[in-house]
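Data block below; observations after.
Note that this complex is displayed minus one protein chain, with the remaining chains in position.
Take a look at subunit A:
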Amino acid sequence: MASSEVKKKRKAVTRDVDSGPAIVSGDEPGFAQLDGTLAGSDDSEIGDNDDSIFDVGSTDESSEPVEDLSDDGGRDSVGSSDDGLSKGSIDQKAKIAQPVDIEVETTALSGEDPDDEEEDDRPNFRVQKDANGNDRYIYDEIDPDDNSELDELGPEENTIGNIPLSYYDHFPHIGYNINGKKIMRPAKGAALDALLDSMEIPKGWTGLTDPSTGKPLELNEEELNLLKKVQMNEIPEDGYDPYEPTVEYFTSKTEIMPLSAAPEPKRRFIPSKHEAKRVMKIVRAIREGRILPYKSPEEGGEDDADVQNYDIWANEKARPEHIMHVPAPKLPPPGFDESYHPPPEYLPDKGEKKAWEDADIEDREKEYLPTDHASLRKVPGYDNFVKEKFERCLDLYLAPRVRRSKLNIDPESLLPKLPSPEELRPFPTTCGIIYRGHKGRVRSLSVDPSGLWLASGGDDGTVRVWQLDTGRQIWSVSLSSDEAVNVVRWRPGKDAFILAVAVGDHVYLCVPPICDPDLEGASLEVLDAGWGYSSSTSTTKLPLTWTRPSNKLSDNGVHALISLGHTAKTVSFHRRGDYFVTVCPAPSTPSSSAIAIHTLSKHLTQYPFRRRLKGGGPPQTAHFHPSKPILFVANQRSIRAYDLSRQSLLKILQPGARWISSFDIHPTSSAISGSDNLIAGSYDRRLLWHDLDLSPRPYKTLRYHQKAIRAVKFHPSGQYPLFADASDDGTVQVFHGEVVADMMSNARIVPLKVLKGHKVVGDLGVLDIDWHPVEPWIVSAGGDGTCRLWR
């Protein structure tokens, strides 16, 4: 703090002198400038000094000779007193100049901060009354800049920091002050020289320039003393006395009396015989040439002129590795058990040792047995060394070496991104009810349109109707004693309650007497409407007629009978329930009568196909399109779509399966996406998804079954995007198959669940499946004589 005050005041001096040169009687125009520079140089040195201005004043005023330069203040006064003086006695000038200087200081101080001294005495707060009448001390605001580092730099100080001044050699200035103004290089030249010549060289003046400041270098008293001592070859260190008094550690006096009175021993003056003997021994050896004088070895003495050495590797270059180079496999680092002295826990006990020895060489887990040796020296030679090397060589020689580059493909990334089945609920997961009662296989089943009844038919020739939610058999009728019931199908639509049953060569139409009288009456009306129609209207001879069954059957609810003459294996209703198509796939069936379309309201049977479908054997199954007048007919290898209104072939699908067992048409896809989707199951274990607009080939082939697929079915409501297939391996598999309205994206198929439960009896697992019309429930007919409900 003190030093900064000093600086401030010094600067004030110079500035005042600058502004008012008249006070110091300036004569020359360049004077002020000179003064500034000198004062600046003073400042920079004074920064190191801790003396205060008051000391300066006191020393000055005690009229000490200025030449003494006892402190910096003195020098400062010299500097400032020099300002106004050209020539004359320094003493006098100093005495005159000093008061002037101090005067200037005070004015400068008053100019800058007039209240400075007074404020020190005054309290730095004011007393006021606050609202309660108590004293309130109000302190002045503290100027935060008072203590900041930046303030310590004077306005004219160079701010370039600690860099050599030589950087500024090319510029007229030597740096910048705090305000960013250039500090001009101190004037040099004639004017200065003249001035310097004219004045006495002050003490400590060297004539050199301080390289760090660019100002004249002056030395202080201490430094001058030091230099003087060095010049005089004296030890420059302070307080060293070259003329110290000697301290006598040992006496220099010679004693007169000996300590012992004994006479000198003889050996003090007789030469040693032993020594002479030893010397003579060496002399003799030298004479005889046994000891040769040392001769330094000559260099290159060993080189033989005859032998020529070659550095065969001098010019060798690294060759690229051969294509067939196979680097030796990296061996794992040896473990503890491979040590010659393994820790005891690695040593085999007796049992392990015996087991190892008993095992075949190929069966051994390790090729060696950890063995303990007391030291490495005691490790015996390796028995198999030669054999192993030989085999290795043989391997290298005989083994064909092919480098296979490994494909680094994450197998997960190859799988398509499918949602987890959990997200696709609901779908059937567990067996809810088992319907047991059929003797022998259940060949076919069907859930009625109301979702309350389940009809099933089996090898025992009976048709049974079950209560879907309890598993109770409600109605059964035996239609044949020796022939199996091949198909049972409910007529779609809730306006009637009619079950079509294909047994042997006949198709029966039943109205099970379990519905209410209204519905039963309506159903009978539907069935009875066609009686007599054929005889009244037809002019041509009809291929076959519908007849009434026997009274016994009629009492049991069987109301119409169609004798096809061949065994129908599939029955499929048109969605409105007036038509149904039967297919007799047996090869013996004449191709013209294999596919028959029956009209319920007219009791009419037609054969739409005169010739056999080309390629792929007899027809297998046929279905009506759920909304369009299209009939799909499948033979063993292809599915054909016929437009019924135009009587033309629309499309041929080639699923690529060897023998199609069944197919089903998506109930709503033509409405949703504009194109029909169809699934087909085949006896060669494939489930095929067709997009009819996409390609005649399947869009997706699913092979998840071990055995033939017997039946495939879409969920009929269109509310749940589910489909399922039944296989001879005893499982029903449920899939999510969503058809989206977006034309660009294909159907999304996700396997959901394998329903296991049916036993495989005589290589027949699940023979037929049907969905509940509303719920995501599925019923399956098994070769084990049961039907099961899965939900």
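Just so it is clear, contacts are C-beta pairs under 8 Å (C-beta built on N, C-alpha and C of every residue); 3 or more make two chains touch, one makes a residue touch a chain; residues count from 1.
Everything below uses one rule, namely that contacts and distances are computed from a predicted model.
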Among "Signal peptidase complex subunit 1", "Ribosome biogenesis protein YTM1", "Exoribonuclease phosphorolytic domain-containing protein" or "Rab3 GTPase-activating protein catalytic subunit", the UniProt name of the subunit that does not appear here: "Ribosome biogenesis protein YTM1"
Considering the whole complex, which of A:I178, A:L347, A:I474 or A:I672 touches the chain not shown? A:I474
Out of A:E321, A:D516 or A:D742, which is the one that touches the chain we can't see? A:D516
Of A:G451, A:G530 or A:G718, the residue in touch with the unshown chain: A:G451
Of A:P216, A:G432, A:G530 or A:G565, the residue that touches the missing chain is A:G432
Contacts of subunit A with the absent chain, listed as residue ranges: 426, 430-434, 436, 450-452, 467, 469-472, 474, 513-521, 524, 555, 557, 757, 774-775, 777, 788-789, 791
